[in-house]
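Dropping a structure here in structure tokens format, bear with me for questions.
Yeah, one chain of the complex is gone here, protein chain that is, but the others are all in their spots.
So, subunit A:
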């Protein structure tokens, strides 16, 4: 049997995998909706394709943070106060993005649209970029002292070549993921454009990802701690990545989309596997690491939460999958466009 602490570590990992898989594509659609379409109609179709989903996708992040708070309060406290400035920017992005989707279609002037389009671009870029930086610095290690307080310099500890590389790789990955989603939900010229762009982005993204894996080998201890397992995940990631390229060439958009989602998911998994049983690595010495034991809530709390989570999760997953089923058809020409 695994302990409750381990179970919650896994559950939080699952929530973040879900978040990057799901919100990954709507971040990508958000960014690409500002670069891909050739006219306003195509742009609206793209934004509408994520209309029914993006809000619920974002809740995966909110629930992930909530689960951290409840199961590992020290992790939550160290993380959110330690990354204060990056989180201000990420929140800034999330706020802009949320209202932009809702508001851009509510008035007709060009200036109005341009403002919200810019908000969608910023809001879809900042959160994945910054969250990737946060996750990368988890495994690289941060100056966390004996009181579990993190005193990190913005440039250097948080923003450095390694973490920015992770940020860019994830952002590009989200773009491809979003383009493939667009290909899945539309047809005609827009679909063709999306497919083509997804394929052009694959090569540079692959190079960035590879560079990141190589740097991870030298910059972190995770390959030493979890050698075989991590190599296996990296190999799976490589296979998924290549398959994504193959399927998109074959125009099998569904499979290609699943594969880019797998790459994003595996990236998150590799971070969590590399961390375990730590939740944050201290660069000041092993003794200062936050782990699933010293950062956790009491057993009673974990037990209560486990009961609630395991009872609710099937329903939550059920109606979310159902909502994807309701809106599974490609957007037609006669569609009501909300945004």
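Definition applied: contacts are C-beta pairs under 8 Å (C-beta built on N, C-alpha and C of every residue); 3 or more make two chains touch, one makes a residue touch a chain; residues count from 1.
In this text, contacts and distances are computed from a predicted model.
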From "Flagellar hook-associated protein 1", "Cytochrome D ubiquinol oxidase subunit I", "4Fe-4S dicluster domain-containing protein" or "Polysulphide reductase", the UniProt protein name for the chain not displayed is "Cytochrome D ubiquinol oxidase subunit I"
By the document's definition of touch, the residue of A:9, A:27, A:53 or A:241 touching the omitted chain is A:53
Of A:63, A:137 or A:205, the residue that touches the missing chain is A:63
Residue list for subunit A contacting the dropped chain reads 40-41, 44, 48, 51-53, 55-56, 58-59, 62-63, 65-67, 69-71, 73-74, 76-82, 84-85, 87-88, 91-92, 94-96, 98-99, 101-103, 106-108, 147-151, 297-298, 300-301, 304-305, 308-309, 312-313, 316, 319-320, 323, 326-327, 333-338
